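Apart from one protein chain that is not included, each protein chain of the complex appears where it belongs.
Letters are used for the chains, namely A, B and C, taken in the order the chains are written, and counting of residues starts over at 1 for each.
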Amino acid sequence: MLITRVLCSRTPNADGFWKRRRVFKLTAHYYGRKRNCYSIAIRYLHRALVYVRKSRKLKKRDAVELWQQRISAGCRELGSSYEALVRGMARCQIALDRKTLANLAIWEPRTFKSLTHIAAAKLQREPIKGLNDFSPPPAGVITRGML
Amino acid sequence: MSNKHLFLPSGFIRTPLQNGLGRYIPQLQRITLKFCKNHGGSRGVRDFIETDLMEFAKTNPGTVVYLKPRRHRYPCMVAEYLNGEREYLSCHEFSRAEIQKWLSYMCTRSGIPVMRFRKYNHTDYPSIQGVWNPFTHQAPEINVAQFPHEILSKPVDNGPTATDQLIEIFKKTQIKDPVKPEH
Amino acid sequence: MLRSAASNNFEGTKLNASQPTSVKPQQEVLENQQESEIAITKETIEKVNSQIELNSHGRLFAVIHLAGKQRRVTDGDLIMIEGAHPADVGDVIRAEKVLLLGSRDFTLIGRPLLRPDLVRVEVTVVEKSLTHTKTVFRNRRRKNTRSINFCRSHFSIMRINCVRLEGLVDQRPEIEGVDGRVF
């Protein structure tokens, strides 16, 4: 975008009040001189705005970790494990993602239990080394050979 | 205490009066277009009025459109919504297309002020099968079980411990010995 | 994929314990297990179908895949779709990618999706607006080089009108996936 001549012309002696006000609005919750003195506040504001940009990715990564922890806690209570559930469901073409699984583990426990049992039954049929050698196979699961 | 909420409010998604549940009611009540008849800054607004205003009014019968020619004033549009909110947008040196775009933005909004959404869904019935609590997956047998119990007292079988593995390895070596001929 | 009505582990183990412990020819063991399994399957499907016919299954929730994300929805929920979505305000869409449908007593799990004629999820677009202004700020340290971009992206808020079971579980229509399509 070309900068037209107009924009580069001399500007009237603008009031710095508005420039500083914009910065102080964003640093109103800082501590001490970082809140009130412009030359100090602007440095910390730049750091904060960089953190805002970088944390957008991190937030998504943290959310996935949190879901993973909740799913593995739910699975372990039911005698299975996170890897067993995820691998088993993948082999049964059940495409639920970790957000949904974590939601089900908390809010719909019976659905989550049936999912863990399906995955365990699938792994019992096609075992993966080191995954479910120790948990007793879930009873009451009838697959009619469809798994 | 953070003052951030003073500048950018945050909240959860909601709609006025359960909109969309019974029927969808367009929330934009009135829109006022203020412009100047001669000033160059209102040229876009004037073009819009000459060409597309009638068609806009026909497609949005539920919105009253007011035109306010004011000499030597910057053009702007003020939208008033059913929940009483007013939205101001300066249209200085806007092109006709921009006016159309921002008008459609005003029409499809619900009047709730712009905010940072903390969650991207809202449900009033989060759980149907009952929220998980420590008792949900517990078997009732635990109430009447006499401990030590043959199933419940068994530790969770986490696989063979190190000593078991060593014993197994030793047993494997044991079997091979008798086959070797005595020297 | 249906599970037997027995909901937790311990009743199951009793079932196993009652089976004959002495090893019989493989074919026979499979045989009587087949009988009891078929009976349980028939009984379970019968129960679910009766609940569907009597519409006595209570509130339903579904996991749908919409605009790139999986969402757990039930009747009357609000969901937010990020990015420009073709449907306009007031339009009714049918969410076809249903991965899972659950109620208090049963869960239908799609592999990966449930049959479209089995489940009907209707969604109404209630609001289309722009998010708050997000800043993308880059700062190259000690080089006095900074850049800032402001962005307000589109989003739509949608109301889930109904999550409904339309067909019986085991009865497949002769031709599938034809409803509502004009040939």
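One rule holds in what follows: a residue touches a chain if its C-beta (ideal position, glycine included) is under 8 Å from a C-beta of that chain, and two chains touch if they have at least 3 such contacts.
Definition applied: contacts and distances are computed from a predicted model.
S.K.: Looking at what's absent rather than what's present, what does UniProt name the missing chain, "Large ribosomal subunit protein mL44", "V-type proton ATPase subunit D", "EKC/KEOPS complex subunit CGI121" or "Phosphatidylinositol N-acetylglucosaminyltransferase subunit A"?
M.R.: UniProt protein name of the non-displayed chain: "Large ribosomal subunit protein mL44".
S.K.: Quick one: jot down which shown chains the absent chain touches.
M.R.: Looking at the entire complex, the absent chain's contacts are A, B, C.
S.K.: Among C:Thr44, C:Gln70, C:Thr107 or C:Asn161, which residue is in contact with the omitted chain in the full complex?
M.R.: Hidden-chain contact among the options goes to C:Asn161.
S.K.: On chain C, what residues meet the omitted chain?
M.R.: 55, 57-60, 74-76, 103-104, 122, 130, 132-133, 135, 144-154, 161-163
S.K.: Considering the whole complex rather than only what is displayed, give the residues of chain A touching the chain that is not shown.
M.R.: 1, 3, 7, 11-15, 17-19, 22-23
S.K.: Tell me where the left-out chain touches chain B, residue by residue.
M.R.: 7-8, 16-18, 21-23, 25-26, 29-30, 32, 61-64, 66-68, 80, 82-84, 87-90, 93, 98, 101-102, 124-125, 127-130, 134-135, 138, 140, 143
In the analysis below, only the chains that are shown with their structure count from here on.
S.K.: Give the chain pair, either A-B or A-C, that is connected by more C-beta contacts.
M.R.: A-C
S.K.: Work out the mean Cα position per chain and let me know which chain is farthest from chain A.
M.R.: So the farthest one, by centre of C-alpha atoms, is C.
S.K.: Could you please state the distance in Å, as a whole number, between where the Cα atoms of chain A are centred and where those of chain C are centred?
M.R.: 21
S.K.: Could you work out how far the Cα centre of chain A sits from that of chain B, in whole Å?
M.R.: 14
S.K.: Could you say which residues in chain B touch two or more other chains, in rising order?
M.R.: Touching at least two other chains: 128-129, 137.
S.K.: Provide the list of chain A residues touching at least two other chains, using ranges where the numbers run on.
M.R.: Only 79, 107-108, 110-111, 113 qualify.
S.K.: In their complex, what parts of chain B are in touch with chain A?
M.R.: The contact residues of chain B facing chain A are 1-4, 6-7, 126-132, 136-137, 156-159.
S.K.: Can you check the complex and tell me which residues of chain B touch chain C?
M.R.: Answer in residue numbers: 8, 13-15, 18-21, 24, 26-27, 105, 107-110, 114-117, 120-125, 128-129, 137, 139, 141, 151.
S.K.: Spell out the part of chain C that touches chain A in their complex, as residue ranges.
M.R.: Residues 1-4, 6-9, 11-13, 15-16, 37, 40-41, 61, 63, 69-72, 99-100, 102, 107, 109-112, 135-139, 146, 148 of chain C touch chain A in their complex.
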